[in-house]
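Missing here: one protein chain of the complex. Every other protein chain is in place.
Up next, chain A:
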């Protein structure tokens, strides 16, 4: 074996590095000779003069290499809470494994199942929080997509963690959350924009449209007199019902049970914290004693799915001051209260 200044120096360093345990030691010294040769090639000065004694070189090497024996070089510290939870979980698993001999194997065997389940839980929690849909199964393409993403991300995270790469634990969850949110927003916008026109074109002429922009109907006679208690029917004789609640209105509290298709509906605006009502035609609800006005309001008749009473001339229910506009007026001329044919179901 040829000895050169470089190999001599390397051997001396190797000999001085006795206090580094073996797998680390050979790994550390693996390229030392090549490295020293590179240094030596730089100038004719002997290595000892440039690098110092092999012993001090070894000491410096040792210090630099074992600076952080936990193998995470400049690793960011884990958030403390996560760290504590990890320690708790580890302690729990150890205790369980001591008591139940099959625990450790079962834990490993069921891990992928747990990944799937955890992703599923995240997805369900997500659509409950965002859409209020409490169904345990995905309804619609959006929720299906959320489910697929959440389960996929959970499984990917599981593999990552098993590979021992825990660094981006929190990041992964954040990424998952924001990703789901982005999908939700994009799809929400798409659904909204595609929904908008159809409501007006195809749904708005339906007698039971809850989605149209229609919260109430104010009939007027030819001479401009506001009419009240006008019963409206569609071409099939079905009563035309609106859902003012859907628009955030309430029926005037204390009113007598109303015929659902008698217009204008006696509704009021419960958002009394606003400066002005949303529309001048619909007044604020009278403030009740209890803070929550909604609790004291009887169920509005318009929400009831009961078929409206067939219109008769005498069916004029007393309406307690629906709005300022519909003040008592003269009976409308040419009253349109009766349709041509008797309504059928």
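As a convention for this text, a residue touches a chain if its C-beta (ideal position, glycine included) is under 8 Å from a C-beta of that chain, and two chains touch if they have at least 3 such contacts; residues count from 1.
Criterion: contacts and distances are computed from a predicted model.
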*Hey, which one's the missing chain according to UniProt: "Thioredoxin", "Cytochrome C biogenesis protein ResB", "PadR family transcriptional regulator" or "ABC transporter permease"?*
"PadR family transcriptional regulator"
*asked:* For the chain left out of this view, which of A:27, A:45 or A:86 touches it?
replied: A:27
*Pick out which of A:45, A:60 or A:109 touches the chain that's been left out of the picture.*
A:60
*Which chain A residues touch the hidden chain?*
24, 27-28, 30-35, 37-39, 41-42, 50-51, 57-58, 60-68, 71-76, 165, 167-168
